[in-house]
Structure formats: C-alpha cells, structure tokens
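Read through the structure below, which is laid out as structure tokens, and then see the notes.
Now for subunit A:
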Amino acid sequence: MLRSIQHVENQLSQSCRHISTTSTLCKNRAGKTKSTTNRTQLLTYEMAQKPHHLGVRKSWLTWHSQNLEEFRQSQPLVVAQDEVVRRFIRGFFPQNLIVSGNEIVIKRRGNVLIVAGFLQYSRRLDIRRIYWMFGFAEEFLSILLKQPVKLELAFVESEKDVAYNYI
Partner candidate 1 sequence: MKPCAELASHVARRVAVRRLGGVHRHFCTEAKAESSLSLLPDAGTLYEMEMPVAKQLNMRTHLPSSLSKQMGTLGEVVTLVREPIVEVASCMRAVNKTFPTLRLVLWGPFGTGKTVTLNQAVHHAYNNNWAIINLRSAMELTRRVKEIEMSSFVSGRINDPSNAVAFLQNFKQQNQHIWKLLGELLTERDYEWSKSEKTLKDKPITEIIEMGISAPFLASDCVGALFRELRRHATADKLEVLVAIDDANSLWGKTLVKRADRTYAPPSDLTLVVHFRRMIQNDWMNGCVLMVADKKEVADARDELGVSRYTPLELFGEEGFEFIEPFLPIETTNYTESESNAIYNYYVKKNWLATEAARTEEGRKQLMHLSAFNPFYYERLCAFN
Partner candidate 2 sequence: MPKRKLRGQTQLEQATGRAEMKTRSRTDLMDRLAQRPPRSEEMDADQKWSDVWPAARTFAASVVPLPVRMGSRPNTEKRAPFKKEGNLELVKIPNFLHLTPAAIQQHCEAIKKFCTPFPPELLNTPELAKTELPISVDYNTYVHQGTNIRDIRSRVVTMKVQVAALKFSEHALEKFARLAANRYDETTGILTIITDRCHTRKQNIDYAYYLLTVLYHEALKVESWEKLSARADALKVDFDGSTTKSRLVEIIEKTHVDEKSMESFGKMWNEYRNTEETPEKTREYARRAKEILGLRKAEV
C-alpha cells in the first residue's frame, strides 16, 4: 500500500504542465514529402516539384477559361465540376489509382469535358470490365454535369512507371 502511494506521488510530480517559451517556427511545409532512410518513398514528377515551380516546370492539372474577366459568374461552377469529377474517379476506380488520384488531368474542349491521366493495374486486368467501367463513368458524369464527358485515361503497369525519383 505504502509503495503504491509513493509511486503515485512520483508520477504526480512528474506529470505537470509546461509552457513553451520559444517562438513558433512556422516552417513552410507545402509540397514537401518526408524522405526515408532507404529511399523507398516514391516521387512522381508532380510531387517532386515544389509549388513555386507551377507554370515554370509544372503545368496545370485543370484547364479552363473561367478565370478571365468575362466569365466571373461561371468560375465557381467549373471549380465545383472539377472537384466532382476527381472525387468520382477516385471512388470509382479504387484499386487503380496512382498516388491517391493525383495524376488526373481535366481539359475542356468547347462543350466537352475530357478527363485524362494515368491509372495503374497491378494484376492482369479484365479488359471488358474496364471498358464497362469507363462507359459507365462517362455516361454518369455526362448526365451529372450536363455536358459530354470523355475519359482518355491511360494505364501503366504500376506506380513505378510514373516514378521520377525516390527519396
């Protein structure tokens, strides 16, 4: 009994609150991935370039003209459309994504919305199944967004095919 009370007292003295007295270091963490000791972290070209290289070494993942002055009203619509498309692809092809669906490019040509990019297959894929999924996705998105949607996704063997660097 006595020992346990002593133990508890020790613990109580050790567990006390502290106040930090140094200034916070608001380090910039955007676009930085943690490196590993044995260089297993895969980096695609996208991930390897920092955000300030946008427009210089990296192009855009979405292309639309609604950032111009005349299209102010339709700009948020297009942003929402993009988000819908990306979430749908991510949810509909769960095993086939590369880096949680970051390698999807959305283009617009007139009325048509084109989704391009890369999906992976680790095992041998069922071609018919993939065709059906593509057709369903196109039909579904077209009805949802009220404009023709075309999928021009390409398949790569595995994530290693889009690897730019390992850190």
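Candidate entries met the following condition: all candidates are chains of the complex that A comes from, given by their letters.
In this text, a residue touches a chain if its C-beta (ideal position, glycine included) is under 8 Å from a C-beta of that chain, and two chains touch if they have at least 3 such contacts; residues count from 1.
Keep in mind that this is a model prediction, so the values were computed, not measured.
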| item | value |
| --- | --- |
| Given options 1 or 2, the chain of this complex that touches subunit A | 2 |
| Sites on subunit A touched by candidate 2 in the complex | 44-46, 49, 57-61, 63-66, 71, 74, 77-78, 103, 105, 107-111, 114, 116-118, 124, 127, 146-147, 152, 154, 156, 161-162, 164 |
